[in-house]
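Only one protein chain is missing from this complex, and each of the others stays in its spot.
Per-chain residue numbering starts at 1, and chain names A and B are given in the order in which the chains are listed.
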Amino acid sequence: MKTSFESWLPRLVVAPAFVLGFAFIYGLMVWNGVLSFSASRMLPNYEWVGLEQYEKLWAIDRWWVALKNLGIFGVGYVGGALALGVTLAILLDQKIRAEGTLRTIYLYPMALSFIVTGTAWKWLLNPGMGIEKMVRDWGFESFRFDWLVDSDMAIYCVVIAGLWQSAGFVMALFLAGLRGIDDSIIKAAQVDGASLPRIYWRIVLPALRPVFFSTLMVLSHLAIKSFDLVMALTAGGPGFATDVPATFMYTMSFTRGQIGLGAASATMMLATVAALVVPYLYSELRTKPHDER
Amino acid sequence: MKKMASSLEIASINKRFGKGEKSVEVLSHIDIQVAPGEFLILVGPSGCGKSTLLNIIAGLDEPTEGEVRIGGRNVVGMPARDRDIAMVFQSYALYPTMSVADNIGFALEMRKMPRPERQQRIAEVAAMLQITHLLDRRPSQLSGGQRQRVAMGRALARQPQLFLFDEPLSNLDAKLRVEMRAEIKRLHLASGITSVYVTHDQVEAMTLGSRIAVMKDGVVQQLGTPDEIYNHPANTYVATFIGSPTMNLLRGETVDGQFCTRGVKLDLAGPGAANEVLLGVRPEHLLLRDDAPFRGQVSVVEPTGPDTYVVVDTPAGTVTLRTDAQVRVRPGDAVGLALEARHAHWFDAASEARL
Partner (left out) sequence: MTNAKTFLSPGRVLVYALLLAAAAFFLLPLYAMLVTSFKDVEEIRTSQLLALPQGLNWRAWVVAWSEACTGVDCNGLRPFFWNSLSMTVPAVLISTVWGALNGYVLSLWKFRGSDTLFSLLLFGVFMPFQVVLLPMSQVLGWLGLSSSIAGLVLVHCLAGLAGTTLFFRNYYSAIPAELLKAARMDGAGFWQIFWRIVLPLSTPIVMVTLIWQFTNIWNDFLFGVVFSGTDSKPITVGLNNLANTSSSVKAYNVDMAAAIIAGLPTMLIYAIAGKFFVRGLTAGAVKG
């Protein structure tokens, strides 16, 4: 039994978080929505124009390029990071010497800003100075690696840099997951005569489904939010060949004086993330019991 | 350490979860009077409501209806900290980052007792529990038994009106449990503080309590002294809950004044009721008698040292009896069973209540 004071104090303490938090998250979200239905250009102008900004949005070539790039980047980044990360985790799980050192090496990119990553990879992928030059210096005179300036291939550079940054994260999660699997199940399978790859495929990986889903969730939402990496690596270029929704939104809102359009694109980004995350959060939270102490 | 003990009255406590049709009644009409200095045990299986009742007394939970009076004063609605009650928990719940001394003195600190007085109280309690040498240690450095002592010390230092124990010995191994049981009894005698003790272990209940409340499904099945509970159980539930091995229950009816089960008449006068009855007899009261009409075949013999348990298959079911170690029977032997009339417990087969 709490005194009325005791009942109110916790609520009071947590109130600013809810008030400010909800205002920040939902309040501003709604405001952004309002802007997307307005005629705003350089400055906010709250004249209601219905879906005009959205129509404009879907008519712009650049937006479609951004979406296409998001798709390519999303699949490449998420798929690549997962593949690489899971492989590394499985390899590291084999009782490796210097495991700690290797883990540190795989993970350190996560400590870096995407800007640092972008800057470094811009150098490496620089045709004429980076990897292309390196391989040519090794004797392969006709080696070409100029993806960075190639409109069609530049987005794949972003994929490479992105998965370089995040594969370690996937590895860390899966390694922890692997370590959490009950040894006796593995032993039973070995006694039953299963080979190691088969054990991994049929028993271990299926047991890691929760880790898989939460990793998928985190990577996907990082992919959708990707802004820093693109800005540093290609600044959306060449032209706008590597534009993604996030850079599109920024350019429209803060460089081109098209606030309404920018707000509309932001709302589209929100919708995409929400479509992914809300079902996941809902299912996660439904299984947890709600109780009062 | 003795001070004026307080009485505890639990008056018509009800506790319901949920509303309307879907509500679950966790406690129904609990009425218990505990005299000052008494040691009341609440015993029953998990889910019977004993911990809920304890939490209500402590102030960690509220009843839906009813009152709890400590020293005559209704405390329902009063927060836990103001009720002057100390509690000992199953997991000891010692503050992990504080020393033993600080753990014991924490409540006193909260009540702003001046340091010298506090230290003296801590020293007294530590001496009483023989943990003076542990005062500077952290809980993580103590054994299970030592932690339990500290937990009790924390409660004792408060000199409260009421002690509550929530299954404090469940985490200890068997041997330690026996030692600590005696310890708790000793402390109760020395302090004289009114206590309510929750357990699911019927041995603890029988050895520690001055009175026992056997609970099931939120209802007090019987409230009485250990002797009353053991020798005059109010229903079959109490009868089978207390006592190990469990009381044997035989179903039958009275025919021509004698108890008859599955067509076999026992050499025993029936209770005279018209309906089907259950005959209850404790294992130690079942006797092996060659000429008895009620017969069976021995299936298992379990020697335990001082006694031997013999499991016998009879037409009316399996019964267990306890005999002297000297008695020699073997599995497969045919035996006759009898009992003295004064050891027979009669229950109505339908209501399971004592006749």
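Everything that follows uses one rule, which is that a residue touches a chain if its C-beta (ideal position, glycine included) is under 8 Å from a C-beta of that chain, and two chains touch if they have at least 3 such contacts.
These numbers were taken from a predicted model, which means no experiment stands behind them.
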Contact residue for the chain not shown (choose from A:39, A:72, A:124 or A:153): A:124
Which of B:73, B:111, B:186 or B:262 sits in contact with the chain that's absent? B:111
For subunit B, residues in touch with the removed chain: 58-60, 79-81, 85-87, 89-91, 93-98, 106-107, 110-111, 154, 158, 166
Using the touch rule from the top, list residues of subunit A that touch the missing partner. 6-7, 9-11, 13-14, 17-18, 20-22, 24-29, 31-32, 35, 44, 84, 87-88, 91-96, 102, 104-124, 129-131, 133-134, 137-138, 164, 168-169, 172-173, 176, 183, 186-187, 196, 210-211, 214-215, 217-218, 221, 224-225, 227-228, 231-232, 235, 245-246, 249-250, 253-254, 259, 262-263, 265-267, 269-270, 273-274, 277-278, 280-281, 284-285, 290-293
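Note that in this section only the chains that are shown with their structure count from here on.
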So the centre of each chain is just the mean of its C-alpha atoms; given that, what is the distance between subunit A and subunit B in Å? 58
